[in-house]
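I'd like to ask some things about the structure below.
Only one protein chain is missing; all other protein chains are in place.
Chain IDs A and B follow the sequence of writing; residue 1 opens each chain.
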Amino acid sequence: MFGLGKRDFTLFLLVAVLAIFAPFILNPFPTDSAMAQFNAGYPDLMQRFVIFGILAIGFNILFGLTGYLSFGHAAFLGVGSYSAVWMFKLLSMNVIPAILLSMIVSGLFAVVIGYVSLRRSGIYFSILTLAFAQMSYNLAYSVLTPITNGETGLQITLDDPRLLGVSATADGGIPVTNLFGLEMRAYETVTMGPWEFQFSVGYYVAAIIMLASFYLSIRIFRSPFGMMLRAIKSNQNRLYYTGLNAKPYTLAAFVISGMYAGLAGGLLACMDPLAGAERMQWTASGEVVLMTILGGAGTLIGPVLGAGFIKYFENIFSKINDQVVHSWVSFLPDGIEDFVVGIIHPFVGKGWHLTLGLMFMAIVIFLPGGLVEGGQRIARRLRKRDGTKTETSTTPAE
Amino acid sequence: MDAIILQILNGLDKGSAYALIALGLTLIFGTLGVVNFAHGALFMVGAFCAVTLSRLLSLSHQVVDETRTDFLGKPLKVDVPYVMDIFGETTGAAIIDWAVPLAILFSIPVMIALGVIMERGLIKHFYKRPHADQILVTFGLAIVLQEIIKQVYGANPIPTPAPDVFKGSLDFGVLMGFDPNAIIYPYWRLVYFGFAAIIIGAVFAFLQFTTFGMVVRAGMADRETVGLLGINIDKRFTIMFGLAAAVAGLAGVMYAPINSPNYHMGMDFLVLSFVVVVVGGMGSLPGAVLAGFLLGILESFASMNEIKAILPGIDQIIIYLVAIIILLTRPRGLLGRKGVMED
């Protein structure tokens, strides 16, 4: 269906259902309950889930298929954001031209960076992309200030021309991003008993774009092009002697994946029209790598899972402070309670990055295939216990 | 002319730090074949060794000084460091003043232990894994190390002064016959450069003149053959990792007075040091040192106002630009061996 095989279609449907019903699924706890802090169904957070999902899906097309580890993907994210904000400043607050421009500009960037970086492979490629990203970051902070507005970050103001829109709204405020009048920040709250669910325009716009991106990535994975990319990862020498030039294939993958990153950057700006250089920093590039590895590089669903997982835990973990931990373990005797809180303290709240780093190491060490591989292992074990000897088909990319 | 000499001198201290970190990276890559993204974190841990020692030495207890009064007219309470109790006031004060140089002694065992634990506990299991996995796991480790430091010492830079004797500056210009104040160079930077030169010399001498060093060099050239000779190369490589960690740590200890240590300094230096290694030639120790100083000096030239006027922003990107040009035109780097990791 839709040109997808049965299993791929099921997977796509699953992701689509999860995305559409995310406001319900992510808000399982009643608003007033103690567990409400684990809810993640806020527009702002859900938008980040899907936007970083797009970023990771794109990164996976490069890293998962070809094995080229780019450490500079955040540069495209930043470029996308800057382009989108400029579109808001110059043209109109409609998100469509902004998204288009962010994809075009990041695509052009990717052509240049990719053309140079792909002259080398292995760790040299990683270091080259890292060098380009750091260069962009440094330039955004210094000489490119007229374009990037330096440390303050690029914002929309009342003086912007906005040729097809208005510089200021009727009541003198700064206009908001919209899709043909539908405001991105608008949302509807539905109350059902003790539960509250929020349905935001911005989230659904981003989610639809994410689904389109995901669909496209499935098509790429199953296409001759996707197969070539896997062949590049597997044996470049054989590819050369089979009459194929690996360079244009990897460059195409690099550019596609850069455009995905630009799209994600543009969408971030659509949800909150602000772009800063820190989005290009190499720690941000590391985060994308992390999401992809965590979910499972080279698998279809992995990057989406990884992005959701990291953004969810980032949000939840950083909200847990000492009081929250105390309230959990208050049943313990005082001394032990303090001790337990003391142990948990470094890993939550501001210590989230420590947990993240440890998790990252654990994944690379014990589960290089990420969550998807973990899931498969568990499924296999369960199947064995059942005694039914169903053959596990090893489709390399699921 | 004097401006050029000044820039060269200015480039030396950063260049020294690059060279020391790149030296360790190269040792690890050359011997173990591992790309260590956590090496910058070791530099940072070294700098915090200096912070730690200076804090330890300043640990004090309160004593009531009857001879002086505070603003309320009560007897003044003064903090007296324990070191002063033990060694007397003058010696104690001197020890506190000299905390950073003393931290060298303190940091060596700490860094070697950290390096050995890292190698035995983690890196060892990644020898046979792809480079991408090595990059990823050491990247994770770097995050962990820097977050631990952040939790213990906070996110703000911690000023860690050099001993008082080195606080002034040397007027180089007068020595060389220029006008006074034309070339001013802080003493501590001079010390740092000298220190780096000694460490680099010591590492090379160690590799050149000891049997241990000979085996390691042979191992860098051809690991399998040396293994066949029945020499336990693994054990030596573990020690080598400890040594590389110590070199990075020492570079960090002495850098603390130049740039107040903060938790992300390691990452900042790591990216540049990798670039240095690439420019010098992957696996070439002299290349790492040469490229370190070269890029340090180049960076300092690029930050001259005259040059920035012609090429705005060049100081921000010069190192990356050089690396890109080198990688594309001479992939093995300045002094790299032919055929080593060229593709």
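Some observations on this one:
Throughout what follows, a residue touches a chain if its C-beta (ideal position, glycine included) is under 8 Å from a C-beta of that chain, and two chains touch if they have at least 3 such contacts.
Just so we're on the same page, contacts and distances are computed from a predicted model.
Its UniProt record calls the unshown chain "Amino acid/amide ABC transporter ATP-binding protein 1 (HAAT family)", which is the correct pick from "Fumarate reductase iron-sulfur subunit", "Amino acid/amide ABC transporter ATP-binding protein 1 (HAAT family)", "Succinate dehydrogenase flavoprotein subunit" or "Monovalent cation/H(+) antiporter subunit G". Note that the undisplayed chain, when the full complex is considered, contacts A. Of the candidate positions A:227, A:362 or A:379, contact with the hidden chain is made by A:227. One chain is missing from the display, and on subunit A it is touched by residues 3-5, 219-220, 222-228, 230-231, 233-235, 237-245, 248-249, 252, 256, 393-394, 396.
Everything below uses one rule, namely that only the chains that are shown with their structure count from here on.
As a whole-number value, the distance joining the C-alpha centres of subunit A and subunit B reads 35 Å.
Every residue of subunit A that touches subunit B in the complex is listed here, in rising order: 67, 69, 71, 116, 119-124, 126-128, 130-132, 134-135, 138-139, 141-144, 282-283, 286, 289, 293, 346, 350-351, 353-354, 356-358, 360-361, 364-365, 368. Listing the residues of subunit B that touch subunit A in their complex gives 35, 122, 125, 129, 131-133, 135-137, 139-144, 147-148, 150-151, 267, 271, 274-275, 278, 312-313, 316-317, 320-321, 323-324, 327-328, 331, 341, 343.
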